[in-house]
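Apart from one protein chain that is not included, each protein chain of the complex appears where it belongs.
Chains here go by letter, A, B and C, matching the order in which they are written, and residues are numbered from 1 within each.
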Amino acid sequence: MQPTREQKLWMYENMLVSRFFEETIEKIYLEGKTPAFNMAAGPIPGEMHLSNGQEPCAVGVCAHLKATDIVTATHRPHHIAIAKGVDLKKMAAEIFGKTTGLSGGRGGHMHIFDANVNFSCSGIIAQGMGPAIGAALSRKMQKRDGVAVAFLGEGAANQGAFHETLNLASLWKLPVVFVIEDNAWGISVSKLDSTSVPRNDIRAQAYGMPGVFIPNNDTLAIFEAAGEAIARARKGDGPTLIEIETYRLAGHFMGDAEGYRPKGEVEGLRTKDPILVLKKNLLEKEKMKEGDLVKIETTARQCVDEAISFARESAYPAPEEAMIGVFV
Amino acid sequence: MQPTREQKLWMYENMLVSRFFEETIEKIYLEGKTPAFNMAAGPIPGEMHLSNGQEPCAVGVCAHLKATDIVTATHRPHHIAIAKGVDLKKMAAEIFGKTTGLSGGRGGHMHIFDANVNFSCSGIIAQGMGPAIGAALSRKMQKRDGVAVAFLGEGAANQGAFHETLNLASLWKLPVVFVIEDNAWGISVSKLDSTSVPRNDIRAQAYGMPGVFIPNNDTLAIFEAAGEAIARARKGDGPTLIEIETYRLAGHFMGDAEGYRPKGEVEGLRTKDPILVLKKNLLEKEKMKEGDLVKIETTARQCVDEAISFARESAYPAPEEAMIGVFV
Amino acid sequence: MTTQANERRLTIARAMAEAISQEMRTDERVFVMGEDIAQLGGVFGNTRGLLDEFGKERIRDTPISETAFIGAAVGAASDGMRPVVELMFVDFFGVCMDAIYNLMAKNTYFSGGKVTVPMVLMTSTGGGYSDAGQHSQCLYGTFAHLPGMKVIVPSNAYDAKGLMTSAIRDDNPVVYMFHKGLQGMGWLGTEKGAIVNVPEEAYEIPLGKAATVRTGTDVTIVGVAMGVHQGLKAADELAKRGVSAEVIDLRTLVPLDRDHICESVRKTGRLIVVDEDYNSYGVSGEIIASVVERDISSLKAPPQRVAYPDIPIPFSRPMEQWALPSAEKIVSAYDRMVKH
Partner (left out) sequence: MTTQANERRLTIARAMAEAISQEMRTDERVFVMGEDIAQLGGVFGNTRGLLDEFGKERIRDTPISETAFIGAAVGAASDGMRPVVELMFVDFFGVCMDAIYNLMAKNTYFSGGKVTVPMVLMTSTGGGYSDAGQHSQCLYGTFAHLPGMKVIVPSNAYDAKGLMTSAIRDDNPVVYMFHKGLQGMGWLGTEKGAIVNVPEEAYEIPLGKAATVRTGTDVTIVGVAMGVHQGLKAADELAKRGVSAEVIDLRTLVPLDRDHICESVRKTGRLIVVDEDYNSYGVSGEIIASVVERDISSLKAPPQRVAYPDIPIPFSRPMEQWALPSAEKIVSAYDRMVKH
């Protein structure tokens, strides 16, 4: 089913929060890293994988999830974390490595854990798939409501864990949905050079589960397909594999010169920016006023600014705290 | 195409050699292991995975292979090794752990290596698949004739390596054929309890390669399908996935009480013994005389007996030889 | 373990199964996953009987997909369950180590201690029965080296039960490495010393506490699993010559009870480490380093290791038996030491 106006607005706002958040992170990340780009320098050191362009995958899916549902994401987690309702302040603080961060700075941008909303992510390709089906199994055994969604990139669909977890999820009819964000690239390797089939939804047949493909990074179509898959899982009818054609508007990580990327590709994608597309829909189909949307923008910016200042102002952990938390 | 009379006779003889070899090994394996079954005791210690019943997979495929072609097999390797032309004396000696063995006793029954015929096998599920596609890649890069065949069990088709290697083989159009021996069991776990699809040939679609299924452990049908797949690979048209419904007439390994196996299953399979089926074909379709077949039986027994006595009479390696061969 | 009258002697296999079933009765979050652990009762018998009592839902046979079901155990553990999973042979760790060391072992830390991973990974170790190089390894050092998981290596049924109970009740991930040669499965031979009296009721043995299984004054023999029994046999031999050997069973490699080892060595002045894992960059080196970095003067002679040589494990009996640690090798290590 199509999203209601409220659902569209929720998706719009979350896409904006994600986009503003990453635009801000992008600026701050470069602090201390110019002129010479040194990943170790600045207020946000380490790798930084931005997700702008991929917001529809996050909001279209998470619009159907409760805090009690489980999401495992990837090394490119911000948009999904935001849509899943991860505490933005604590997430920002974690990305800055501050003691107020979700994990007190132990995890950073690739290891966002928020137990309150059952969100986690990790830095190893396809690594979240096992925990996702395990959480789904846990809910099934406990007869506790809950659907698990595992996000992965199209590059991850060629990793062994993909095969093993889809087979097990189907075999045990687990309440889980696998969402592939196909942004056409695995770092510098194109889907064409990594994948023996044009679309990964085809692979669902290898596990006797439904496979769905959604072209054009279409927020509303994602919402609809995800809604069906999640409802199906909730009903106990088993897993679904969804592949979404989405857009990577940035480099693989910050600092990526993208020499491997065809000229004009990114510019072309920018003209199809999913946030503008949804905005158009809100104005034309939902007859919203520019003013109302400006309000949403303002709130989105505010909550991003608050999160960032919270992160900036928070203290760094004491070095010796590194020893705490290995075991409980 | 159907096998010629000579090809049928070749397959028949190799099936007999394999069957006789394993019947002999079975007896000797139990020496020193009764009354109390202790795996460490007797002239042949360690695990012993017999392949009787699965001979059609080996001969139907290897009938199309040259010594220069590559085969990687599994922990259940005897029938395949024999059909590929592995030196039977040295193989027997290796299984006995003798210094005259293929590897001087370092490998044993699960690690049969015969470089002269490009045969190898190993004890980790699906482990041979990587080397198979690698050898295929090597031939392609060297523009040297050669097809690689990777044998695996139906249980191995749920291991990550299966997915990764089939994708890469198809992506790079490698001259390789994947042959699944579906004997319905992975130790005590039935295919039904391990696999989310009824047949693994379905999974070929996930890699854009042809998939073939052969029911009833049918030697002639295997010959035909394998012939096409191997010819296709040789022509440079890429990989094929073949699943064969075969029979495990013995336990998973010797000492397996098979309490998990439905009553009468094995007895039922014995009545469909593929060797008898082919014999019937030779007598009726090929109008062979019993006497001719007896001759073949005799030669088969002879070469098995020679191999076994060679193994028995050979010396054990000096203990310190264990230190030799880690590096060359 | 003093053995009383009308004692109940169990194999390690049965002791493990008993500990698991007792925990499953009192804690419905506990369940078991692995290959051939249901109807078959585990290739090494440590889940025998569980399917009949608890059924398919809690005793789950899996496909041959270690990455999937161990990864799944991590997710289930963090969602309120307490999985006990089996990696049939430790030799197979290579197909699923990411789920073990990067996920199971690190999620607690990555989450700042907010997400726990209470699970037990059981796995069989050890050779000596000609199962060759992919089915006979111990790999103790490989697991003990990587942070975030506790590592248990029992040498007898009493410890096996108490350590399993502690492992299941522990809120941290625990790797439970049992030695095939000590399982008490007839078909793998049987080390009598591992079959001891085991109380019916559930009990815990604290993780991180070594045990002195024989006291002595002239040399300290440190080992785990099979190494403990070889150490005890060597101690008998040495006793005949009037040499008094102390034998320490580490029981857990992580946490490692360094105090216990050092205290003994301070007393005896001599150290022999017995380790069926590969010699270099493993357990034997760590034990020796742990002693000398604290107090080098405590040693009267160079410490010795009786470990597996740095070679893949050969199939052929004479070669494998030659390469394995043994009581004889421990005794000659002592001789080397005093000759020194």
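The rule is short, and it goes like this: contacts are C-beta pairs under 8 Å (C-beta built on N, C-alpha and C of every residue); 3 or more make two chains touch, one makes a residue touch a chain.
Note that the structure is predicted; figures quoted are calculated from it, not measured.
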Chains on display which the left-out chain touches in the complete complex: A, B, C
Of A:Gln7, A:Asn52, A:Thr72 or A:Ser122, the one touching the omitted chain in the full complex: A:Ser122
Option touching the unshown chain, where B:Ser51, B:Ser122, B:Asn158 or B:Ser314 are the choices: B:Ser122
Hidden-chain contact residue, picked from the options A:Asn118, A:Gln159 or A:Asn183: A:Gln159
Residues of chain C (touch criterion as defined above) contacting the omitted chain: 67, 91-102, 105-106, 109-110, 132-134, 141-142, 144-148, 253-254, 256, 278, 280-286, 288-290, 292-296, 299, 301-305, 310-312, 314
Interface with the unshown chain - residue positions in chain A: 36-40, 45-47, 97-98, 101, 104-111, 122-126, 155-156, 158-161, 186-189, 193-195, 255, 259-260, 316-323, 326
Missing-partner contacts on chain B, residue numbers: 70, 72, 101-104, 106-107, 111, 113, 115, 118, 120, 122, 124, 127, 129-139, 141-142, 148, 160-161, 164-165, 167-168, 171, 324-328
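The rule we apply is simple: only the chains that are shown with their structure count from here on.
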Reference chain C; chain at largest CA-centroid distance: A
Cα-centroid distance, chain A relative to chain B, in whole angstrom: 46
Geometric centre distance via CA averages, chain C-chain B, whole Å: 36
Centroid spacing, where centroids are CA-atom means, of chain A and chain C in whole angstrom: 41
Shared-contact residues (touching 2 or more other chains) in chain A: 160-161, 164, 167-168, 171
Per-residue multi-chain contacts in chain C, two or more chains: 62-63, 65, 67
